[in-house]
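There's a structure below that I have some questions on.
Note that this is a trimmed complex: some chains were dropped, and none of the rest were shifted.
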């Protein structure tokens, strides 16, 4: 494919996905669209949903009503119904295999889900002015996974066009935003034969033209859902009869953020979504917190998690409520191998649009690609996480986030070269 | 109408309304159903929505999307479309006028709205076992307004069948639960010529067979909506960049309940409905509190209101958020006139099912019937609020609240007699 | 004694006591000074400390170090050392018996302790401008007990000068401010033979010249001391190693004030004195709350008390601290007998300086005179609590509180007449 044509295809694809962001485990249209693209590519094998991941290991799957709403919406789009039906129940995600003769097996993972964040409609917000702003209320691609998906597809085409020898597996992973999909993909069994593996992320405060050859400093993370149950009552007539679940929740929130910091490294807490009560004149019977804790290491995450559970349980007790706490998504920490960093750096040096290379940088966030990296490393493979700079006007997870579309082609080029180098290197090492 | 038949009609009507509870300003089906019943009664005039109340004085009207959802639901029921169309936009409520020759004008007010409370499906919950449990998710008649509506209609029939001389006006008021409708009805102009006026409530911890001739002790009340706005951010990567609206909200909740009590009398605060944030890994950008304050007097309510506003504004400032506070429903305090209490007590003494009469009792809650009572009293009329005992298994505003249907007929009988007595009394007084 | 001379004596006495306020169970100088005055009066018996109350029933006695500090200070004043030695260990208080032939036994109780409140030194604060401001740092008579004591002594003199027939017992009770002395006096055994009993209070927002014949509405009260124990740690180096007792305390304070109000009547909570920690760079190992709960009835007080205990224990648990909660002073509710109210009202009508009489009024505070009232009532006697109006510039318990000294003589006169009337009445009733 000609470079210009290739670029147009990826930009148009990215914009289509941008228009229809779907959150974790609800990537029905997205997956179907990916499969459609894969069918047009010289791919040897396409695996869908259950075929590529261990469905029992999915974390944070929403309830059926929620899944159905998004499933039905996807049905209204012009996509292959048969593919859609395979995804029913939140079995999203896909994977492509490209066989190019004898040689090492290299993996690439891109994530595909959007976020529950309303998109800006300001005239200086590019997706708004160019007409590809999200059409899904209160949801948007605010973290660039639309671009990741485009890069994944672009790399397949470029590798197919190259003289790469070996096997390439590209994983289109669902549910990264809730760190819910990584474990399931890692346990899916398709990573165990990889000689080398790369995962990617756009942006991360690096400008277009900058490549981070090795992203490290992943925070281990654990999500939790706490449901408080008290007793309702008439707020005017019998304030003494209720057991106020919102008071319990508010006490928990205040004390969650006040969990002591730790000398061994960074920790994080967030009560990211909360709610409770039904009407201003009823003492709130129910309330909830959807939150998360993180740590620079898995131990630090667990330290914070333990404190969080105690805070929540004590807050419930204080207001004579019950509380049920269930776990959500989770991810460990991980570190890019030097061998991967080296090949990416060399590839970046050769790439036209790259103006600066950062050898290693800390993410300071979480990513469940760490599950995949660990899996590959545990099986003797080499793993790395690559940052692809992109000028983004707003921060990640905010309404004005956007991707500089020039960075998509840069990403494709760097990764295509790095994958070939890794194949050559690991071949030589045998 | 024969007593037995009358009773069956009211019970069946009440159960129909119970099945389809509609919250404040969304009583579309309810109003249409009332109008339908009125058309079968020997009524001289029927006023609907805007005709009976001052629409500009409605408090706490929900947004259009919310109104539409309920409006469309009502459309799916078998009701007069023309009536429905008059109600569009939350102009609910109705009023009936019965002219029976020369004589005083007497008013009766019943309220018609339900609550956002899920109904029990336990086998010992009568509406569940008898098959008339709410079919509207998360909503129920948890305060007996279905029974009030039935009583209002029953009284019209009974007065029509009596030798009452004068005019009877029955007000089917919307939005009492959010104290949002009383002011609009009071300002509607149809109360100013009343010589006497009664409002009613079932239950209030009084058993079937007990009548409270004069309910007093209404708490003045004021609702408020606080919307906190901060800034989102990546909870893992940049905890320092957000401005956390949920922290502001939680701090406000904790301190709202801690507003100092007052020596002059009872005060109340409730953060009845709260929420905030979008996902566990995003620092919450927005949060809200729908709350209320009450006081034994209007001054005590205002004392608490002022403190509440200060708490909310300071909590926002503490977490560098903005907050916008808007008012919702409101109601003053009021007191039943002795003349009304006396006639109701005498009527109760004559009524077969009445086993005990409480002359006066304190409500300890709020009611926007107080607007109507004040309006009548200000124009020289006599006003009273009548409690009609009913055995209710669960408390008001809880999932197991129910009405003993025997109390409906008792209520009709007591009120019918009381209205005739008030007519005779006020006539004599002229 | 001539009226003018009598007045001068009481004012000068009151000012002397005002200069040397002593808090609960530390009224060493105060008691010794009272005994000195009693020895100059025609009194038949003087009982001191242990002789007049049941020492084992004292509530809220401070620790030895604290008692010693005040004891030693009293030693530096010019008082009878022998009397002082009887008081050592916090066995304060005194009682006088006046036998005037056959007749009923009438009791009068005045309280004698000061408060830990710094006194105003403003030039418009009468004690400051007249030179009798408190000389005890951070302590003052901010509730008029100096005036009460003067009234008690004045009544003895006046009754001795009258033709009263019977026995008068005047109780100078310690530790009212912490509701710590009432129970011990009630259990002391000297109330059981009383035919009638009066207790008094100056002020209570009533002006000079106004008498409240029966004060009611005493809030039941219970004090508590909570001691939180965590673990210290280096706040900079190891924030994760401590268990922060100040966080536990602050969480408790916030939630104590937020205990739900009760529909049955007034409740109160106060975290009146708190503290914790040792230095800004050490994680606080210890913290405390000295607080109280009150209720319009004993049940309401107990409702609030139970909630408070749960809040405190849960707050400790939330921050992994231990907590030990001990009880302090306590008092029940009580009501003045109509017979006492009647005699006081009649006496007030006859008193020159009285310009207005309130038959009954609610205190809205607490008083452990209720223990004495209950004791007398339980033994068949008549009990009443009398309010003696006094213009007070600042509120009770604030730095600018002061007593209009004219009200002292009015109090003496009303009580002297009321005691004689009660003697006559109860005599007649036998």
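Worth pointing out:
Going by the order they are written in, the chains are A, B and C; count residues from 1 in each one.
Throughout what follows, contacts are C-beta pairs under 8 Å (C-beta built on N, C-alpha and C of every residue); 3 or more make two chains touch, one makes a residue touch a chain.
Computed from a predicted model, the values in this text were never measured in an experiment.
Of the identical chains making up the complex in this file, 3 are positioned in the shown model, whereas the full set numbers 4.
Here, only the chains that are shown with their structure count from here on.
By C-beta contact pairs, the most connected chain pair is A-B.
Because chain B and chain C share one sequence, their contact can be compared position by position; here over half of the interface residue numbers appear on both sides.
Note: centroid distance chain B to chain C, computed from Cα atoms, is 47 Å.
Averaged C-alpha coordinates put the centre of chain A at 67 Å from the centre of chain C. Of all residues in chain A, those that touch two or more other chains are 237-239, 244, 247, 251, 254, 283. Within the complex, the chain C residues that touch chain B are 254-255, 257-258, 260-261, 263, 266-268, 364. Residue ranges on chain C touching chain A, taken from their complex, read 237-240, 242, 244, 247, 251, 254-255, 258, 260-264, 283, 303, 310-311, 314-315, 317-320.
Partner chain B is touched in their complex by these residues of chain A: 115-117, 138, 177-178, 204, 219, 221, 223-224, 231-239, 241, 244, 246-247, 249-251, 253-254, 257, 268, 270-284, 287, 290-292, 294, 328, 363-366, 395-399.
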